[in-house]
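Beneath this line is the structure, given in structure tokens, with notes to follow.
Just one protein chain is left out here, and the rest sit where they should.
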Amino acid sequence: MRWLGLVLLGPALWAVVFSLVYGLHGTLCATASGPEDLGRAARLALVGAWLLGIAAFLPVFALIPERSGQAANLPRIGLWIGLVATLFTLFPVTVTTSC
Amino acid sequence: MSDTSLTPRTGTIAPNPPRRALALHRELQSVWANDRGLWGQMTAVSHTTLGLRFMATAIIFFAIGGILSMLIRAQLASHQGAFLDTELYNQIFTMHGSIMMFLFAIPMLEGLAIWLLPKMLGTRDMAFPRLTALGYWCYLFGGLIMLTALLFGVAPRDGWFMYTPLSSAAYSPGINADVWLLGVTFVEISAIAAAVEITVTILRQRAPGMKLTQMPLFAWYMLGTSAMMLVGFPPLIAGSVLLEIERAFDWPFFDPARGGDPLLWQHLFWLFGHPEVYIIFLPAAGVMSMMIPVLCRTTILGYGAIVAAILGLVFLSFGLWVHHMFTVGIPHMALAFFSAASVLVAVPTAVQVFAWIGTMWKGSPQLHLPMYHILGFFLTFVMGGLTGVMLAIVPFNWQAHDTAFVTAHLHYVLIGGFVFPMMAAATYWMPLITGRRRVKGLGEAAFWVILIGFHGTFFIMHLTGLMGMPRRIDVYPDNPEWVWLNLTSSIFSFVLTIGFAMFVLDLILQATLGKRESRNPWRAPTFDWAMPIPSPNYNFASLPTARHLDRDADEVILPLARGEGILPGAPNGRRELLVTRVGDAQPDHVGVLPGNTALPLALSASIGVFVLLMLASLYALAGIALVPVAVLIWVWVRGMAPGDNLASVAVTPGLRLPVHHHARASLGQSGLVAFLVANGTLFASLLFGLAFVSVVTPGPEAPISTFTPRTTAIALGLVTLAVGLASACVAWSGRHGAAMLALLLNLGALVVLVWMAATQLDDPTRHARDALRAVMAGYVGLHLLVAAGMAAFALDQFRRGEITVDVTGAWPALRLWQRYTSVTTLVTIGVLTAQAVMS
Partner (left out) sequence: MRGGVLIAPVALIGCSGPLSTLQPGGATATEIAWLWWVMLAGAVALTMMMVVLIAMAFGAPRDTGARVWTHGMGLAFSLVVLSATLGAGLWVGERILPRDDGAVEVRARAFQWGWRFTHTDSDGNPVETDGLLHIPAGQPVDVLITSEDVIHSFWVPRLAGKLDAIPGRTNRARISADAPGTYAGLCAEFCGLGHARMRFDVQAHDTWPPALPDESEAP
């Protein structure tokens, strides 16, 4: 049971970071008006939230030891899935027009 | 309870002495068989019976949905339309989509899992047989309500996605939309029920010693599917309930004039709708992962990678729902998040597809009939996946969205990714279902007709869409350039239908005329074939263990049939199976399952009466109709009360296990946890709705609240105190007095809540925010009521002496529910208070 929980940890962390950044973006844009870009502060907040989300993975990596065998190593693979997903799905905070 | 600790490691479980297989069969049959005749079908709870019935019913709905699609194609074959008027056409395409999604695909995969999982995991039934039956009847009745509406010309007509305001009372008067909302929600009871029991069955009923990492891949796929169903369906249920309340009582959740938001519906719908696509795909991928290695005479390549891919899919598929909403005017950055997630989800899909192809390289593929359909899957699904990636690209989506291009794409993924694998699975497992061999020739012909018909219909439809043809139009008099495209699709669609008819005919011929098949015809190594064919209701005369894993099923069949496994026969005259622990699958206790009963039929019929009264807008009567529902639930739970024989059971020589009444974590307890996960998602959906209309919705601000701060504060304080105390009581002790106290505290909290709602809450019809607050109060009230009911039930069990020092009765369930109720109550109060303070 504990093992299963650890397996879910990485993707769940992605889900949390994804929701938080998406929610933050929605809230920031709800206060803006028109098609213009949000200000520098808002952009920094979004990028910061993204980087914090990535950083949150690092201590968890230290928590979960590597084990031999792909299936047995699933918690660590799960962390990689979460980390890659966080990098891949949220990198637009750095490049796209915000609102 | 004490002898649980004596459980040896699985390796040391001694085999039972062999017995006469026929005697064992008779003994088990007398306990596990359905009752005779038609009544026996009404009372059946067996997973074999119900799984097959789920699938057969789903195929009938597939045929009905297919006939509707023929009408659509006939109408579109010429630019002036054939014979349908727009109203009827709208009903037909709405019903085609709704039937294929809710009455075919989902029940089909539920039926497959219900039928196959216990066999594959080495157990005798699903965890909650009566729930299986309840799910089936709810599915059937809900489906029949929708079909009846179609016959009377009052079927849903607002599209299978039911976008509001089009589906609101103002623009869709009449009961058409209510039929969808109530009918589909009724059917979804079966989805939640199936998700709960699939989860529990996989986690708690694996053959002893079968670690999670040793499970057949289908079990991993179904574990992922059921987890997704637990989290994916509640947003749809929440949305449907809200929209039905809006239509019935004018609470403006989605009305932009009163602070509601049509986009809230879209978010809730697609929060379900996109995971739904993967809920449909995962079981299909699961059967692929089982069949391909067997048909290639090898083992699966990359087991761990596939499990990781499932893990990735389960989560990522919840991060792409907005790609159905790329054209609603969302900022580009948010679109980019979801575009990236939609693209990324193709990676785990690719991992699986390449693992299957690698498996085929590793082995030597044999061109049996299932392999034809597997090849059909590969070709079709790869193309559908590629157009899916195209649609994930935002600018292209802006052009292609809501055109025939999407129609083509979704049929490529759904027929390619679900129907072809299901056809492969049907031809693969038919011997186990019927005990017969197929009639040669027709199956191959059916495959080719289906393949040609399918691609002839849908390949060209991509172009139709790019040439500008939108979805859901019935005529196109000004666009002669679309005629040849549509005519081609229409002609081939009839070829496709003929192919499906041939396929079903082939199954019928096999079931009726086929010669006897020998056991394990595919020489598969899994437990599902380690039994006589056709499979008996009890599956295994004695249950397999981990030492039977990874051996050719042929070597396992006879020893198990002779009772050399564990828990042989039914010596106590009741349905027994082994319950194991989640992680290592060590034997934990013996679960005693209920036998045949008409209770599920009665309960779903009484829910059906409630649904029909709601449809008729007889809301007061509908409220009264909930009384029999509550009574039947009480009777249902009484059925779980311990019988006379609570002695521990000898499962093998030297190992006695307690029955589940003595167990700390029974199947029921695990099921409640799974249900609370779904329930918690529903609660989160409501919170999301409240946050959405408060922050994102541009509509008019909510008027000033009229509550008296002091009175409200006192009332909320009282409720908080009451639920806190109730939680403390049930945590503190399992005594008669504690149950009484919990009953009174919950009832007290409920009374205060109702009084506050009546006097302090703002009129829910004036603004979406107030409506959502009222709904949340209602949610809390309902949970307090159920908690009170459970406390009363426990009290009754004390009176009957059913809760003792080592028999837990309903107590753990009450404790869990009370804790959940307290937490959601406190969160609700906290959120509402914070909102009040901030405004």
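So that you can tell them apart, the chains are marked A and B in the order they are listed, and the count of residues begins at 1 in each.
The working rule: a contact is a pair of C-beta atoms (placed from the backbone, for glycine too) under 8 Å apart; a residue touches a chain by one contact, two chains touch by 3 or more.
This structure is a prediction, so every number in the text was calculated from the model and none was measured.
Looking at B:70, B:466, B:511 or B:740, the residue that reaches the missing chain in the full complex is B:466.
Note that of B:159, B:628 or B:680, the residue touching the chain absent from this view is B:159. The chain that is not drawn here is touched, among residues B:514, B:583, B:628 or B:699, by B:699. Interface note: of B:98, B:123 or B:339, the residue touching the hidden chain in the full complex is B:339. From the set B:53, B:368, B:401 or B:783, the residue in touch with the chain omitted from the display is B:401, counting the whole complex. Considering the complete assembly, subunit A touches the hidden chain via residues 34-36, 88, 92, 95-97.
Even with one chain removed from view, subunit B keeps its contact list with that chain: residues 86-87, 90, 158-159, 163, 165-166, 171, 256-257, 261-263, 296, 298, 301-302, 305-306, 309, 327-329, 332, 335-336, 339-340, 343-344, 346-347, 350-355, 357-358, 360-365, 367, 375, 378-379, 382-383, 386-387, 389-390, 392-403, 463, 466-476, 478-479, 481-482, 697-699.
In this section, only the chains that are shown with their structure count from here on.
Chain geometry summary: the mean Cα position of subunit A and that of subunit B are 28 Å apart.
Contact residues of subunit A toward subunit B in the complex are 1-4, 7-8, 11-12, 14-15, 18, 21-22, 25-27, 29-30, 46, 69-74, 77-78, 81-82, 84-85, 88-93, 95-99. Subunit B makes touch with subunit A in their complex at residues 212-213, 302-305, 307-308, 311-312, 314-316, 318-319, 331-334, 336-337, 340-341, 344, 581-583, 695-696.
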